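Note sheet for the following structure.
Removed: one protein chain of the complex. Kept in place: all other protein chains.
Per-chain residue numbering starts at 1, and chain names A, B and C are given in the order in which the chains are listed.
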Amino acid sequence: MTLQDPPKRTRKDFQSDQEVRWCPGCGDYAILASVQKYMAEAGVDPAKTVVVSGIGCSSRFPYYMNTYGFHTIHGRAPAIATGLKVARPDLDVWLITGDGDSMSIGGNHLIHVLRRNVNITILMFNNEIYGLTKGQYSPTSPVGTVKKSTPMGSVDRPFNPLQLVLGSQATFVARSVDADPGHLGKILKAAHEHQGTSFVEILQNCVIFNKDFYKDAMERSVRPDKTVDLVAGEPVVYGKERDKGLRFHDMQVEACAPGDALVWNPSGPNSAPGFLMAGLSEQAGMPTPIGIFRDYQALRYDTEVNSQVQKAVAKSGQGNLKDLVYAGETWQV
Amino acid sequence: MTLQDPPKRTRKDFQSDQEVRWCPGCGDYAILASVQKYMAEAGVDPAKTVVVSGIGCSSRFPYYMNTYGFHTIHGRAPAIATGLKVARPDLDVWLITGDGDSMSIGGNHLIHVLRRNVNITILMFNNEIYGLTKGQYSPTSPVGTVKKSTPMGSVDRPFNPLQLVLGSQATFVARSVDADPGHLGKILKAAHEHQGTSFVEILQNCVIFNKDFYKDAMERSVRPDKTVDLVAGEPVVYGKERDKGLRFHDMQVEACAPGDALVWNPSGPNSAPGFLMAGLSEQAGMPTPIGIFRDYQALRYDTEVNSQVQKAVAKSGQGNLKDLVYAGETWQV
Amino acid sequence: MTSNSESTQELPLQQVDRVVIRFAGDSGDGIQITGSQFTMTSAIVGNDLATLPDFPAEIRAPAGTRPGVSGFQIQFSSSDIHTPGDAPDVLVAMNPAALVVNLKELKPGGTLVVNTGNFKEQDLRKAKLDKNPLEDGSVDGYRVIEVDINERVKEALAELTISSKDKERCKNFYTLGLMYWLYSRPLEPTLKWLADKFKRTPELVEANQMALKAGYNAGDIRELFHSHYEVLKTESMPPGTYRNVMGNQATAIGLVAGSKLANLRLVLGSYPITPASTVLETLAGYKSHGVITIQAEDEIAAICAAIGASYGGCLGLTSTSGPGMALKTEAMGLAVAVELPLVILDVQRAGPSTGMPTKVEQSDLFQSILGRNGDTPMPVLAISRPSDAFEMAIEACRIAVQYMTPVILLSDNYIANGAEPWRLPEMDSLKPFPVHFHDDPSNMEVFGRNELGARPWILPGTPGMEHRIGGLERDSKGNVSYDPDNHQRMTLERQNKILNIAKTLPKPTIQGEAQGDVLLLGWGSTVGVLTRVFEEAKAKGQKVSRIHLRHLWPLPPGLEDIFAGFKKILVPELNMGQLARLLRSEFQHHDFVSLPKVTGQPFLTHEIVKEVDRILA
Partner (left out) sequence: MTSNSESTQELPLQQVDRVVIRFAGDSGDGIQITGSQFTMTSAIVGNDLATLPDFPAEIRAPAGTRPGVSGFQIQFSSSDIHTPGDAPDVLVAMNPAALVVNLKELKPGGTLVVNTGNFKEQDLRKAKLDKNPLEDGSVDGYRVIEVDINERVKEALAELTISSKDKERCKNFYTLGLMYWLYSRPLEPTLKWLADKFKRTPELVEANQMALKAGYNAGDIRELFHSHYEVLKTESMPPGTYRNVMGNQATAIGLVAGSKLANLRLVLGSYPITPASTVLETLAGYKSHGVITIQAEDEIAAICAAIGASYGGCLGLTSTSGPGMALKTEAMGLAVAVELPLVILDVQRAGPSTGMPTKVEQSDLFQSILGRNGDTPMPVLAISRPSDAFEMAIEACRIAVQYMTPVILLSDNYIANGAEPWRLPEMDSLKPFPVHFHDDPSNMEVFGRNELGARPWILPGTPGMEHRIGGLERDSKGNVSYDPDNHQRMTLERQNKILNIAKTLPKPTIQGEAQGDVLLLGWGSTVGVLTRVFEEAKAKGQKVSRIHLRHLWPLPPGLEDIFAGFKKILVPELNMGQLARLLRSEFQHHDFVSLPKVTGQPFLTHEIVKEVDRILA
C-alpha cells in the first residue's frame, strides 16, 4: 500500500488575505514566515489546521494564517484548545501566545494544559513585555525593568519560563529565537512531531517597547559564543570554534573540554537535567541555552478521554436515548 | 538592652470560640493543633497574625484560630495575601489552602506569589481530593483515580506540587504530614522563620473521600523506610536503621551507603537539586522525600515595593496634595 | 420506655389524602437515603409527591451536633400536590439535635417519632441542651412515639455476625420500616434496592433487609401506633410510564437528549461546585452515549473548553453555580461575539459571594440576563421542577444550535436535589433538530445570517472554508473591523437575533381566568408553591390566576395582553425582586408587586397566601 503524496504546498498557501499589521521590524514577522515555511515543507493540510491564540500582538497571528483560526480572549487559549482537541482529535491544533498572555493572566491554563499533555503545539513569543498594551513589564522581565508602570524599576523576580513549564510536567520543551530561522525551523519540526503538548519559547524582538532586549546573547555576532544549542544525542558544546563544553557535576553545570562534554538526552523520565539547563544563563559566565530541553512520551489527555468513551461504548454498546430516559425503577400509571 | 520576654502563650490562646467542624478523624485537626502549638511556642502575637484562606475543608481553618482571619474565595487567597502583606508588612500573614484551592483554580496566583516572594507562609493541605465538594479528583490525584467525576479513572497526569512550586521560583519549599506532629512542628518553624514566601505541602488524610491515600509511605510502621527527611547540613540517609543513603550521579539520584550519602544543601541559588529530589518517589524503589527542599534568600516583593515608596519620599519629599493638583502648566483666568 | 402505646385488638386503617413526613437525624444517620427510599416507594405506589432535602453545610459536622443535622421532607398524596408541604404531620427525630432544630415546624398535634436510644447525657450535651426536651415540656401537644431504635435494631440483628458498628448503621432502615408500616407502603422496592446496592457484601444486604422488616413488624404488632394510614394512588396523574427523578439527574439526561436531537456530541467542561457537581458526575457516567466530560482547572477553563468543543462542532456545555457564573462572565462574552452554540447551566444557590452553598435562591437572574460587559444579549431559560428539567434542557440545546448562541439554563438547589415522579416522554414525541454544518466554499459569509438571524456553523477541517473568528469586532466575513457602521450593525444583529427567539415561543398559558384581581407570576422552582397558592385562592373564591415563565429572556410573546387582564401582578421570588424589576422595565403600564424572600429556604404556601390576601383586602 502506498500513501498518496500530500499536495505540494508553498508558504503562500498559508498566507491569509489579511494585511499583516505588526510594527515594521517586529520579530513576529520572522516567526510567521518560519511557521508558514515549516507548514509548507511538512505538507500540513491548512483545512485540518487550527491556530488558536489569546490576546496580544503575538496573538494576532491566526489572522495571517490561511488555516482555521480562533483569536480568543486573554490567557484562555490553552483551555479553548483543550476543549477543541479533546472534541476533535483529528485536527492539528497550534496555540500562539505571548509572555503576558501565557505567563501572566493565562498561567493557570498553561500549567494545566501541560500537565494534561494535550496533543497541541504551543509557541510562546517572549519579548519580555506587554506589547499590545504599549509596553508594561511582564512576568518574564528581569528585576529592575524600567517601563511605564515601573518608573523606578520592577521588583518582582521573573519566571524562568522553561523552569515553570518543566515544573508543570511539560513533555516537550524548547527555546529558539525569531532571528534564527534555521534553528527555529528545526525546533518547529521537532515540536510539531512530538505527541503531547509541545512548548516552544521563542525570544522575540519588540522593536517598539523592548528593542533588542536579547541582544547580549542573541545578536548574530555573539550568538555562537553566548548560546548553547541542546540537541538530543549530541555533546553539549558551543562557541564559534565549538571549543567549549559543558557537563554535570553534583547537580551543577560546569565548563569542560569539548571532548568531556555531556551528551544531551532530553528524553529520560526525569526532567531535572532540562530544569538545571534552563537555569544556566543565571550562572555567571554561562551561555544561554536554546534547543530542546525535554522531549518525553507520556499519557495524552485528548487520546485517553476519547478512548474511555470508546471503551464504554465497547462495553455497554452505543448508548441509546430511550434506554437513558427509561432507566432505573419505572412504573405505569 | 534586654528585650522584654513575649507573654507566655499556650495553644488555648490560639483557639477561637468556634466549634471545629471537620469530619471526625480528618487530618485537619492534627494540623490545626500543630499550628496552634507552634505559634504558642514561638510566642507569636495573635493580634499581629492574619490567617488567610481560600475555599475548601482546609480553608475553614481561619475560623478556628483566635487570630485575625479572612476566609476569602476559591483560589484567590495568594492574591489577597499579597495585597495585605504589601499594604501591611508589619503583619504576620499565613495562608491556608488545599490542593484544589491552590493547584487547581488558584494555580495562577500561587505561582505568582511564589515568583514575587512575598513574605508569607503558605500551608497547602494535600489530600489529593476535593473534600468540600464531596470527593472529586484533584490535580494532585494520581492517574487512574476513580472518584465521582471519574468513574473510569482519571486520565490527566497530576502535578508534582513541589516541582510546580520550584518551577515557579519558590524560595522555601518543604513537605510534611499531618500525622507526624514532631516533624510538622520543625517544618512550621523553619517555614515561618524564612524571609520570603514559604510553601509547605502537608499530606493530609481525608478520611471520608480519600482515606489513607498516603499510607504506603506514611503509615507509622513503614515511614522510616519509605520516607527520607531532607535536613540542611545532614547526610541524606534513611531507614529504620538509618542504613540507606542517597547521592547524586549525573543528574539522577542513586542509592549508596550511608557514609557516601550526599550532604543536603537546600540553600544554593540553584533549585535543581530540590527539583530532582521532589521527583524521587516516581523512581522505583525510592523513598518519598519529606523535609526541606529549598530554603534560599531572595528579593522580597513586599519589602521592595515599600522601599521604593520610601526612596521616592526621601528623594522628592512627602508628596502633598496641592502640589499634585497644581502640577504642570497652569494659568489664571 | 415506650409511651402513648395501648394494645387494641385491631388497628384501624384510615385513608388520608396527603401526608408530610420529615426525617431528621445526624448526617451520618443515612437520612437522605431513608428519604429517597420513601420517595421511590411512594412514587411506585402511585402517589403524587414532592420532596425537600436539607443537607448540613459541613461534609461531616461532628456527630450529634446541631450543624450536623440532616433533614428530608416529603409530601405524598392521593391528589395533586405541588410542594413538600409547609409543616410536617410527622417528624422522625433520630437524636436531640434533630429534635430541637425541627420541632418548631411540626404541626400542632403532629406525630413525633424519637429514637430514645440517642437521648443520653452525652447526646444532650452534643446538642447543647441542658435538659432533655422529652422531659421538660417541650414536646407537649404532640403525639410522641418513643422508640429505642438502637436497642431494637441490636436485638433484631443479634444473630448476625457483622460488626456492631455495621449493625448500628442499619437503624435508618428500621426507621423506614416503621414508616412503611404506618403508611402502608410495600417493602419490595427497598428490599430490591438493598439487594442491588450491597450486592458485593451480601451480609449487609441481609442486615439492612432484616432491619427494614423488623421496623415494619414493630408497627404491625401494634407496639406503637393507634392506627395506620393509607394514602391511595393519585388518580389525577396522567397515564404513562413514570420514573422518580432528581433535578440534576433529569437535567443531565435532558442535555444528552438535546445533543442527540441536534445530532451532536455533548462535551461538558465543568469545575465542581455545590449544588451543580452532580450534573458533572452524572454526565461522567454517560460515556457510552458519547458524552465527553472535562473536569477543568477552574470555571473559566471549563467554559472555555466548552467553547473550544463547540468551535470544533460539538455541543459545548458548562455547568456551575453563582460564583462560577461570575467567573465565566468574560468567556460568555466571547461566545456571544463569535456566535457559537453553548449551554451554560447555573444551578443557583444563596449568595452573595460564597453565601450559603447548600441553600436555595433565585438570585442569579440579573447576572444571567444583564451581567456582562458590553451589549451582550443571551437567552435565559429556567427549569421549574425535576420533571420539567428534561424538556427545558432540550429547549436550551435547541435555541443554542438553531440561533448559534450561548444559552443560560437556570436551575436551583431546590430543583437539583428535589425528586419527583417524572412521566417519561414517548421517544417519538421528541422532535429532532439536527445541525447542518455549512460546507459550501462558494458562499463563505462567516457572519452571514439565515432567516433566524443565525450565522452558518462551519466545521474546522472542511476543505476550502478556512477562516478566522475572534473576540474583536468583525465584519460579515469574520475579519477584524473597527468600522463604526459595522459595529452598529453587528450589535443590532446580535440583539435582534436573540429578541427574535421570542417569535418561536408559545404564549404562556394562564391557570385560571384570563381576567381577575391578581395574577400570580413566577419562574423557576416556585412553581409548586404557586400552584398550591392558586388552588387555595380559587377555593376561597378569590379572583386569582397564575402564569409561570420558562423563558426569562427574551420574554415570551403575549405578556402585555395577559397582564392587561389583572389589577395587580404578584411576583414572588427567592431573591430581592429581580424579575419584578425586569418586568417593570419591559411593561410600563402594569402594577407589579414584588414578594421577595431570601432566607435560603423555599416559600411556604401561607407566606404567599398572606400576601395575596393583603393585596385583595
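Note that a residue touches a chain if its C-beta (ideal position, glycine included) is under 8 Å from a C-beta of that chain, and two chains touch if they have at least 3 such contacts.
Just so you know, these numbers come straight off a predicted model, no measurement behind them.
Per the touch definition above, the residue from A:42, A:132 or A:222 contacting the chain not shown is A:132.
Among the residues A:75, A:196, A:266 or A:279, only A:75 touches the chain that is left out of the figure. Listed residues B:34, B:82 or B:303: the one in touch with the omitted chain is B:82. Those residues of chain B that touch the chain absent from the view are 16, 18, 46-48, 50, 52, 55, 62-63, 65-73, 76, 78-88, 90-91, 108-109, 112, 305-306, 308-309, 311-313, 315-319, 321-322, 324-333.
Interface residues of chain C facing the missing partner chain: 57, 67, 322-323, 325-327, 329-330, 333-334, 336-338, 350-359, 361, 363-364, 366-367, 370-376, 470-473, 480, 482, 484-485, 487-488, 491-492, 494-495, 575-576, 578, 581-582, 584-586, 588-589, 597-601.
Mapped onto chain A, the interface with the missing chain covers residues 19-24, 26, 55, 57, 73-75, 104-105, 107, 130-134, 136-137, 139, 148-152, 208.
Here is the rule we go by: only the chains that are shown with their structure count from here on.
Note: centroid distance chain A to chain C, computed from Cα atoms, is 45 Å. One inter-chain figure worth recording: chain A and chain B are separated by 29 Å, centre to centre, where each centre is the mean of the chain's CA atoms. Residue positions 108, 112, 305, 308, 311-312 of chain A are each in touch with at least two other chains.
Across the assembly, chain C contributes 287, 297-298 as residues in contact with two or more other chains.
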